[in-house]
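Certain chains of the assembly are absent from this excerpt, and the rest are unmoved.
The first chain written gets the first letter, and so on, giving A and B; residue counts start at 1 in each chain.
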Amino acid sequence: MLAAKVIDNIWATRKAESLVGLKFMLVEVLGGVDAGRLIIAVDTIGAGFGERVLVCTGSSARRMLGRDDVPVDAAIVGIIDEDCLF
Amino acid sequence: MLAAKVIDNIWATRKAESLVGLKFMLVEVLGGVDAGRLIIAVDTIGAGFGERVLVCTGSSARRMLGRDDVPVDAAIVGIIDEDCLF
């Protein structure tokens, strides 16, 4: 997983039918040589702007949705505790 | 997913039989440290040149086509709303 910060919502009215109802967030990878990489991740946890999150990518991201038929390759799977320093 | 801009069509007359009839678009990744990365993605949504799209990669891209037997690793899964600023 990657540590990332939620920086914005992404709105896409025209999209795959299987994606309707999902919330898309723009997240920015934190730390290390990948810092600043932007990913659009599905959020089912309710992350807020500025929160640090765990982002899971690839086929594993579909596991977050509990179904295997959605074209999703990144999902927020956890919110890093505020007092977790790293 | 990645945010990208549609910049061109890609034509390939000789290709895998399972790809016949699919539309290939050249997209350029937007923002972050991956900005400028080029990907060729299948489009089933009808994205136009200059539009900003959500691109799904890896095995999840095959979910966009509703079949698992196609050699496709990138697909446009949504079109970002024009008034979505990020």
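In this section, contacts are C-beta pairs under 8 Å (C-beta built on N, C-alpha and C of every residue); 3 or more make two chains touch, one makes a residue touch a chain.
Quantities reported herein were computed from a predicted structural model and do not represent experimental measurements.
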Copy count of the single sequence across the entire complex, 2 present: 5
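Simple rule for what comes next: only the chains that are shown with their structure count from here on.
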Fitting chain A to chain B on CA atoms, where both chains share a sequence, rotation angle to nearest 5 degrees: 70
Chain centre separation in whole Å, for chain B relative to chain A (CA means): 19
Touching residues (chain side chain A, partner chain B) in the complex: 7-16, 18-19, 24, 26, 28-29, 34-41, 58-59, 61-62, 68-74
Complex interface listing, chain B residues touching chain A: 1-3, 30-34, 45, 54, 56-61, 63-64, 66, 75, 77-81, 83-84, 86
